[in-house]
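My questions will all concern the structure given below.
With one protein chain removed, the remaining protein chains of the complex are shown where they sit.
So, chain A:
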Amino acid sequence: MDRFRMIFQYFQSNSESVMNGICGLLALASVKMYTCFDFSCPCLPQYNMAYGLGIMFVPPVILFLCGLILNRQSLVMLDEWRRPRGHRKKDPAVIRYMFSSIMQRAMVAPVVWIIITLLDGKCLICAFSGSMDPEKFVGFASITPVQLEQLLAKVPCKDDELMRNNTSRKAVSRYLRCWSQALGWSILLILIIAAFLARWLRPCFNQATLLQTRHWSNYIDIEQKIFEETCCEHSRLFAHKCILHFFESMQQEIKLHSFNLPREGERDEGEEDLLRGITDQDQVNKLLKTWYYEKPPLDVS
């Protein structure tokens, strides 16, 4: 039991590590989703761009919202933001700190998706193959614009009969993939440099205030958890008392109405307590019926 209590306490005191864990799991889920997803470019002029950019940007929005939903701290922050002032002042710095930490964690999975998409290249090839300049590629230089549009749109589909052995298709494909990967790596580099600078330069500014806000934001989180735990404990004790009162009132009612008063026998005290004066089939039935038809009031004073 000590073990359960210790695990419980560990989670309570380390809500930051729990949230980091969830953030990591979402990032892994994002990678898995991308590999499981069967990307199939429509290879039609009007649909390619919409499909390609859709696959690149819609799942990150979904992952971002999931990151906000799964993070318990977002509820705590909203609660703190919207609560009436009462006896306790509200500190906007704490709310800002919580908001920024929630946002940072929620942004990880979408960024992972976008970077993987760019490094893989299929989305960009699908979206921008129709916008290629035909002059650069030998095979597409001298055909009618309508046919050009159709052909360029089919570039992402390697197995299409028109494109199967087309070397210009491979050239366009390689060109777009090169751009896509360059973009992907640049974004990754910029983000990592930004994260590094933010982490490294932060102690140079307002370290004391930061320590205070972090402390109070942890405090609010723990306070809410303990409140919920106490409510559960309280409702358990309340229920226990309520049921005991109910059995006692049944016992009194039975004593009033029945004519065979149970004699003070030589039974153990222990058994007597557990039976609570209810020693008859009819009495038990009456007790169960009363429990259903007339639940006792919620008052254990």
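The criterion applied here is as follows: a residue touches a chain if its C-beta (ideal position, glycine included) is under 8 Å from a C-beta of that chain, and two chains touch if they have at least 3 such contacts; residues count from 1.
The rule we apply is simple: contacts and distances are computed from a predicted model.
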item: Chain not present in the shown complex, as UniProt names it (candidates "CAHM1 protein", "Translation initiation factor eIF2B subunit beta", "Sperm-associated antigen 6" or "Phospholipid-transporting ATPase"); value: "CAHM1 protein"
item: Footprint left on chain A by the chain that the document does not show; value: 1, 4-5, 8, 37-38, 40-44, 47, 50-51, 54-55, 58-59, 61-62, 65-66, 68-69, 74-75, 78-79, 82-83, 157, 159-161, 228-229, 231-233, 235-236, 238-240, 242-243, 247, 260, 262-263, 265-267, 271, 274-276, 278-281, 284-285, 288, 291-298
